[in-house]
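With one protein chain removed, the remaining protein chains of the complex are shown where they sit.
First chain written, first letter: the chains are A, B and C, and each begins at residue 1.
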Amino acid sequence: MFFASDNAGPAHPKVMEALIAANEGYAMGYGADPIMDAVRTQIQGLFEAPDAAVYLIINGTAANSVLLGTMAQPWQTIFCADVAHIHEDECNAPEFYSGAKLTLVPTTDGKMAADDLHQKIAAEQNRGVHGPQRGPLSITQVTEKGTLYSLDELAALSRIAQDFGMQTHLDGARFANALVALDCTPAEMTWKAGIDAVSFGGTKNGALGVEACVIFDPALAWEFELRRKRGGHLLSKHRFLSAQMQAYLTDGLWLDMARAANARCMQLAEGLRGHNAAEMLYEPQANMIFFQMPRSEHKRMRDGGAVYYVMDGDPEVGDPDEPLTGRLVTDWSMTAEGVSQFLDLLRG
Amino acid sequence: MFFASDNAGPAHPKVMEALIAANEGYAMGYGADPIMDAVRTQIQGLFEAPDAAVYLIINGTAANSVLLGTMAQPWQTIFCADVAHIHEDECNAPEFYSGAKLTLVPTTDGKMAADDLHQKIAAEQNRGVHGPQRGPLSITQVTEKGTLYSLDELAALSRIAQDFGMQTHLDGARFANALVALDCTPAEMTWKAGIDAVSFGGTKNGALGVEACVIFDPALAWEFELRRKRGGHLLSKHRFLSAQMQAYLTDGLWLDMARAANARCMQLAEGLRGHNAAEMLYEPQANMIFFQMPRSEHKRMRDGGAVYYVMDGDPEVGDPDEPLTGRLVTDWSMTAEGVSQFLDLLRG
Amino acid sequence: MFFASDNAGPAHPKVMEALIAANEGYAMGYGADPIMDAVRTQIQGLFEAPDAAVYLIINGTAANSVLLGTMAQPWQTIFCADVAHIHEDECNAPEFYSGAKLTLVPTTDGKMAADDLHQKIAAEQNRGVHGPQRGPLSITQVTEKGTLYSLDELAALSRIAQDFGMQTHLDGARFANALVALDCTPAEMTWKAGIDAVSFGGTKNGALGVEACVIFDPALAWEFELRRKRGGHLLSKHRFLSAQMQAYLTDGLWLDMARAANARCMQLAEGLRGHNAAEMLYEPQANMIFFQMPRSEHKRMRDGGAVYYVMDGDPEVGDPDEPLTGRLVTDWSMTAEGVSQFLDLLRG
Partner (left out) sequence: MFFASDNAGPAHPKVMEALIAANEGYAMGYGADPIMDAVRTQIQGLFEAPDAAVYLIINGTAANSVLLGTMAQPWQTIFCADVAHIHEDECNAPEFYSGAKLTLVPTTDGKMAADDLHQKIAAEQNRGVHGPQRGPLSITQVTEKGTLYSLDELAALSRIAQDFGMQTHLDGARFANALVALDCTPAEMTWKAGIDAVSFGGTKNGALGVEACVIFDPALAWEFELRRKRGGHLLSKHRFLSAQMQAYLTDGLWLDMARAANARCMQLAEGLRGHNAAEMLYEPQANMIFFQMPRSEHKRMRDGGAVYYVMDGDPEVGDPDEPLTGRLVTDWSMTAEGVSQFLDLLRG
């Protein structure tokens, strides 16, 4: 009953086996390993983008930050959701790598509305040299609230950016969870929807620690490489990144894992819907649920062995009737039985 | 016959086993995993420094840069060898993280002389607010030329820094190789010799990718944590760093591996000494040899299957008699037979 | 009828005379001129802060940015009004100098409410190392909307900051206008109200270009000096800054100029109140008015020779009845006749 985070679960055994296999003998470092050549081709094929630049990096903060550093200028502002990971959870890393600032677009269920985005972008750069200039748009899919943009919604947002001459970045830390939920192709969820560069996550979906940075305009490739190195993010024993990503992508493992995680989430959601004391805050669409419940109920769950974050208060201290928000995240490794056990506990 | 780099070899099987073992079940991320608690204690014990702050990070460039960012101010200059890795091989990462500049101290065999260091430090900060101010000293041990500072030499350098009110950082990417060669304790090679913070390398000595940052003044700990996060270097599935380091340190594995690497290097050196055409440029003291040989000889070795870097020219193109510099690096995984095979080939 | 900005008017003749006088003979540069010694004492006396560090700098963006760079850390966030100059009009300069980000506190009439500030501060730093940490608070007095914080309101805001262990910066680009409007002492409007450092403006109030940075904790002095130099903001012929500030402060010239500017503003406000077509958006308290009027009226004023900014549309193009916002700023050099002329034109 561990629903704290999708980065708290184990890596998939096939990923581990690939690591072991990659550990044989000698291999040139820094991305010149032969597995990386295969991975690049694999990802270009997957995205139907034979010219895309493809790089591996150790985590999502680094993927986002090096990409945004490559896409933004230090006198610009990056547009993103007010609950975006790049704003709330990366301790100024995107600003560190880019020099730019962030302009926050309001959200209700974790999603930016096209009108709000348009208004925020239009409001910038009316002060000539005095104010920050318009930089890239960054969209998070799956959002931080567990919701999804439809393909049309993605395209609408990126079209606004494009109309202002801006590029669009996709923070896809949970790319696979979104993809299987939308039942679309990687190309459809990215460049066909106007996305220029993607943080393609693996870590939260069964890898040890690896994300791909996919840049559809190869003209940015060399700058990305220099920024990655300058950030200390070019790994010497790079084959261990390559091997993870190769196993991740082989035989649809990544999609299977995302489907499993999402299925467990839907099972949880159904159970929560049937429970009087709990109220879901957003309609879960991938592998994450936010729900409200009285403090006493959270405490009861915790005492019963359920592990998850309570976001806005201490389950142990305070008015037992006060509603508090819990977050449940599922990953590939959870079983239907584990979820049932949680729901049984919830039902009391 | 692969002597290109000590980061081209495999990780030790025990390190891989530890990864597999660490992959069981759920674990809190970002350094809150239980293995990290054990590792911290292990390293504090090893360094006889129960209050030291200990952090893990994915590679040497990151270890050096986040540490120097914590130790230096953006209006300062960091003193280092003119051949230091932080100057030549990190694409401005130390400057990126610290904002400081580097002042290069001349070297002959990769080592700074105390007099030269003193002169360089004394020459700075005579211009009041106009010039850069004196920042930390960074010493590389093993040096980039495969040589070693004795404990007395280390202490002499750090004492100069201390006399100017400066701190001293040790770039220990090859810490273990130095330690077994000097046959001393970690404490003797660090804080007892005046070192304030250490990049304690694992990657070049049999890990997949992990370095410890050891800071003897715990007052710097929180700033280090924030700078690590802001650089995108705090890993979510941190247990995979912890597990590597734990295996690395258990039962003296790290020392055994370093001894093996150094032994192979001594075997190589002895062979080279007996070879007329080759001349060693520095007295090898750890696991790295620089030697000169005519181009034709390098070509012959390459054709025979030996892999190593020729630093100052193409072995294939040019005057066959021109002497070129080769670099041989050994790691834990090499066998005495492999080295013999190389030497046999050399002898023709 | 020039109401575009208080930095568009001339410098006071006494300031110009002081420049001429300071131009005699030789003087050591970089702040070592004898006039600076006098200015420092003058300002320390004025602020009843004999230990305050006092520096001169060429403009308000530089004053704010170097001060905030000294007060904030690159992993922090600076709290400020959503309409603050440091956010809207300095092209990321505060972020450039500090590395920090900005957290915007909502405003109605240009002022932050204590509750909103508290909520914004409380909401940060709940994510441990993952989110930005709490940095300084920056308050603008006179606000960007021409309104004022009372001394109690200032104290309430800075007390909130203090309770969270944060320092408070005052952007006093229009310090004098605020001071004479509140009829208080510099000490009362700063350190007695909990302010730790002040951008004390001269440029908008009759100087050529000079601001004082006043830091009540002298421990920050040397870092400020280094950051000023590193930003290229230490002037060699510094006596021309010192001379301006000396003349500005002598015999209450600065207060006289601010009183004159404010008086013209009140005259304008009275006239606007009596005009049906115009509606003031905020109660003007210093030297700046924001008012709404139909486009056709703005156009009529412009055609009649009145110069001021229309903030949200082109007075020439669009629906003649659409209300647009005009901004009127007065400075020391305006005459009552000039204002009457404007009001006569307005009345038609």
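The rule is simple: a residue touches a chain if its C-beta (ideal position, glycine included) is under 8 Å from a C-beta of that chain, and two chains touch if they have at least 3 such contacts.
Please read all numbers here as calculations on a predicted model, not as lab measurements.
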Selected residue (touches chain absent from view) among C:11, C:102, C:179 or C:339: C:11
Residue in contact with the excluded chain [from A:144, A:211 or A:225]: A:225
Chain not shown: contacting residue from C:65, C:103 or C:292: C:65
Chain not shown, touching residues in subunit B: 74-77, 88-92, 95-96, 99-102, 104, 127, 129-133
Residues of subunit C in contact with the chain not shown: 2, 4-5, 7-11, 16, 19-20, 23-29, 58-62, 65-66, 90-93, 96-97, 203-204, 208-209, 226, 229-237, 240, 307
Interface with the unshown chain - residue positions in subunit A: 30, 73-75, 129-130, 133, 225-227, 229-230, 234
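Convention: only the chains that are shown with their structure count from here on.
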Separation of subunit A from subunit C, taking each centre as the mean of its C-alpha atoms, in whole Å: 42
Inter-chain centre distance, subunit A versus subunit B - centres from mean C-alpha coordinates, in Å: 34
Intercentroid distance (Cα basis), subunit C paired with subunit B, Å: 51
Where subunit A touches two or more other chains at once, by residue number: 90-92, 96
